[in-house]
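Beneath this line is the structure, given in structure tokens, with notes to follow.
Removed from the display is one protein chain of the complex; every other protein chain stays in position.
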Amino acid sequence: MTKPFATVVDIAADIASGKTSAVEVLEQHLARITERESDIHAFNLVTTEQARATAQQVDADIKAGKPVGPLAGVPVALKDNMCTRGIETTCSSKILEGWKPPYDATVVTRLQQAGAVMVGKTNLDEFAMGSSTENSAFGPTKNPLDTSRVPGGSSGGSAAAVAAGFAAASLGSDTGGSIRQPASLCGLVGVKPTYGLVSRQGIVAFASSLDQVGPFTHTVADAALMMEVIGGHDPLDSTSLSQPMPSLTSVLGQGVKGMRIGRLADMPDGCEPEVLARMDAAYAALQAAGATIVDISLPSLSYCLTAYYLVAPAEASSNLARYDGVRYGLRVETGDLHSMYGATRAAGFGAEVKRRIMLGTYALSAGYFDAYYGKALKVRRLIANDFAAAYEKCDVILTPTSPTVAFPLGDKTSDPLTMYLCDIFTIPTNLAGHAAMSVPFGTGAYNMPVGVQVLAPALGEQTLFRVAAELERAS
Amino acid sequence: MSNASSAPQHSSDLPNGWEMVVGLEVHVELDTKTKLFSASPNHFGDEPNTNIDPVTLGLPGALPVLNKHAVELAIRLGLALNCTVQPSTFHRKNYFYQDMPKAYQISQYDQPINIDGYMMLPGDVRIGIERAHLEEDTGKSTHIGGTSGRIHGSDYSLVDFNRAGVPLVEIVSRPDIRNSDQARQYVAELRSILLAVGASDAKMEEGSMRCDVNVSVRKPGAPFGTRCEIKNVNSIRAVGKAIDYEARRQIDVLESGGTIRQETRHWDDGEGRTHTLRTKEDADDYRYFLEPDLVLLDPDQEWIESIRASLPMLPAARRAQLAALTGANKESESVYVIVERGQDDYVSAVAQAGGDAARALVYVQQAFAEEGATPKVAASDIATLTQMERDAKVTATQAKTILSEMVANGGGDPVAIAAAKGFEALDTSAVEAMVDAAIAQQADAWAKYCAGEEKAMGALVGAIMKASQGKADGKVVTAILQARRAK
Partner (left out) sequence: MSTPSSGSSPARITSEVVAKVAKLSSLHLSDAELALMTSQLSGMLDHFADIDKLDLSNVEPLAQPFPLKNVFREDVVVAGLDRDEVLAAAPAAEDGRFRVPPSLGLGEQ
């Protein structure tokens, strides 16, 4: 399948070989931003001037014969919950509007060292809480493939930026599906790495035990290259894994012959028939490539939503307590300290963030801890056990990424629970901490893209990428 | 410190058979170079907000990473307090306050690093240590305007986060303390242990050691009464005063038919009384949960044993050793003082050099208060001086004069100083001659003395000392006079 825009791999190769320049590539992307950004609203901030300076530096380095990084001159966009030194980082929240971090996230530093050119900070559901990017304090992002529809969320701006050709790749964060679901809805590859494979240092926390950073790209090879740049141990993140980053670009051609592909025997209700049809096609394609299909079951799957919507808000209620108007961000002046807290947080947070703070505080509070948070952690153990049992029988599991294709703006905003159901397939991996990615696999209803989700055990990225590459070849 | 070193005096005996039950929670700042979870300096007294970083300020995206040296110091302290070191975890204690940057404190909760220790106090009193756990310190607020910088009625506050994130160990005693003397002894001994193991500089005046006191009262054998927690007790003296005040306050309330409310009280050192800070009705709900940004702390046995092997001899053992060497009581003030100053090795060196250990103990206690653990005066010279006094080559008074000069000059040969000052040994026969001369000259006094009027001896001794120009040893003179009378 031909991609509408140049890939990371091609751009990097063409700039390194002198076939084109970083400035030229950047200007093509900036031109597309100028043309369509006002319709799409992928960005909270476009960093045109800094991007031009970086691109010029890359070109100067290449001209001078200096060694350059694997992403030299590649335009990338960053979800606006990643700290960028001196550049506004808002989490699409009024409470952080105008805040310029005095430090860079580890992934930002790694992209810079690889020579990437940051074009801007992308829109998200406020503090990454949502599945449609409609919860942004600065207005929703539209799906570039159909601007009446959502791009998914919470990393909807990062997905839209790549889908619209504003950047060759972008980074998102995935707490319960916030990379994979928008990747699926925008026809992109999206990776949720094994928990601890990519540093969280400098990523504004939503739910610390679930959050992971990963890339959006047009191709599996691009995603592999991005992962190799951002992944690997970081001493500034205590939960960072010590294992070396596995090579991913080198395994893409290895195929799936002999691999055992798990298929859910008890598929939850609610999937669009076109989505299920694409799943059947995906199994068939992998079988044709030499894999065997094995039926597996995840008996606790249906309880994951509850576990997630108790664990994530509980951690979030604590992580978001620091927005108190004392050291940075918004302050609503009142007579005394505690009323200042209440007024500042009431004015600074949107409805969904408030709901989750309330839910999480409740789940942790005296008298309710065991019934909610404590119980949710036990369900989390159950799903981890389910996966362990399933991976005795198979190497990867295939599911839909999202039960539906991209839905119209406003479709699910009135009932929070309906929105939460978007995450039914993506949440379990976050609870277990495993690796997962979404690969575009044709289209469904309304000719919108359908993504297939590949799940692999912890540190199973090489297997994951082999399967993803095979699906890409077959699509 | 000396007030804590003598045996219990029961200055805090309570009326009508009431007994107090006291437990202490002591916070100590660990003597690390950096903070518990980040690489900013842990340093007291710097310009406000100069020791800050993303973690200290709770900036979005900042993550904690545990300081290994802080863990090592916590283990050192735990082992010195006879604790068991166990696998431990960190929790978040959630509450909003201006000096708490993340709106949660990272602290050890249900799995602390050190548990089940004890400390021995004079009189073989054993005080249990429930736990000694790691946590981070808060920032510091200054209240501006209103009356006298107090929090109530202030116009606004200014916050400095230099102290935020400084590593603390909180040492929680069991409610085994029964009077304010024991409480003061406990704090003093804890301070000595902290200094000995190098865990903290334990300066109460700088806040690197802070005490919260839990006090209740009961009739002996009765169940524990309702307790009050007293904060802001910032000196060992204040610990004693606050406990005595609070126990008597509670007894007054109970004896006048009232009941004690469980509450947090504030010690006002100026007024010498406690005030209600907040009551239990404001019940805190800290929503403790496991800190997801940190991992299990599970020191391996090898590490623990290497720390144990590196511990210095602790104050109690050093006091016992010094007492054995000098013949003094191990609970005597001089033994406490010398060990606290770290001068016990010096006393031991004097003895090694052939000196009289008991005299050395007295010399060092009296003359070396301003010196550190290694006084400038050579131990061998002090040894010589003790010998001179023991052998009556100089009198006790002369020895004191020589010692003062040696300390003032940072050393010196006591023999030479004695010679230069004309201190010389008067042998016993010379003293006997002077005694006989005095008896002859002061016949009246002699007669009274022989008649049993002891006071009359003073005139005789005075005359002899005058005649000897102070070189006669008073003890020798007295002995000779007594011998003459007995004949």
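Here the chain labels run A and B in written order, and each chain numbers its own residues starting at 1.
Basically, a residue touches a chain if its C-beta (ideal position, glycine included) is under 8 Å from a C-beta of that chain, and two chains touch if they have at least 3 such contacts.
These numbers come from a predicted model, not from an experiment.
Novice: Out of A:A291, A:V379 or A:L471, point to the residue that touches the absent chain in the complete complex.
Specialist: A:V379
Novice: Of the residues listed, A:T7, A:T47, A:T106 or A:T361, which one is in contact with the missing chain?
Specialist: A:T361
Novice: Given that one chain is not shown, which residue among A:C91, A:M340 or A:M448 touches it?
Specialist: Among A:C91, A:M340 or A:M448, only A:M340 touches the chain that is not shown.
Novice: Touch as defined at the start, partner being the missing chain; which of B:D13, B:E206, B:D298 or B:D391 qualifies?
Specialist: Reading the full complex, the residue touching the unseen chain is B:D298.
Novice: Tell me which residue among B:N49, B:Q111, B:Q352 or B:S380 touches the hidden chain in the full complex.
Specialist: Checking the options B:N49, B:Q111, B:Q352 or B:S380, the one contacting the hidden chain is B:N49.
Novice: So that we can see where the missing chain sits, which residues of chain A does it touch?
Specialist: The list for chain A reads 99-100, 102-103, 195-196, 209, 235, 238-239, 241, 300, 302-303, 306-307, 309-310, 317, 321, 324-331, 333-343, 345-346, 349, 354-355, 357-359, 361-362, 365-372, 374-382, 384, 416-417, 431-434, 458.
Novice: Footprint of the hidden chain on chain B, which residues?
Specialist: Looking at chain B, the ones touching the missing chain are residues 32-34, 38-41, 47-54, 56-57, 65-71, 87, 95-100, 103, 105, 110, 138, 141-143, 146, 151-161, 231, 266, 277-278, 282, 284-285, 287-290, 292, 294-300.
Keep in mind that, in the parts below, only the chains that are shown with their structure count from here on.
Novice: Quick one: report the Å distance separating chain A from chain B, using the average Cα coordinate of each chain.
Specialist: 57
Novice: If you look only at chain A, which of its residues touch chain B in the complex?
Specialist: 82-83, 89, 91, 96, 99, 101-103, 105, 200-205, 207-209, 235-239, 314-315, 317-318, 321-322, 324, 326-328, 337-338, 341, 361, 364-366, 369, 373
Novice: For chain B, which residues count as touching chain A in their complex?
Specialist: Touch list, chain B to chain A: 54, 57-66, 92, 94, 96-98, 101-104, 157, 159, 285, 287, 289, 292-295.
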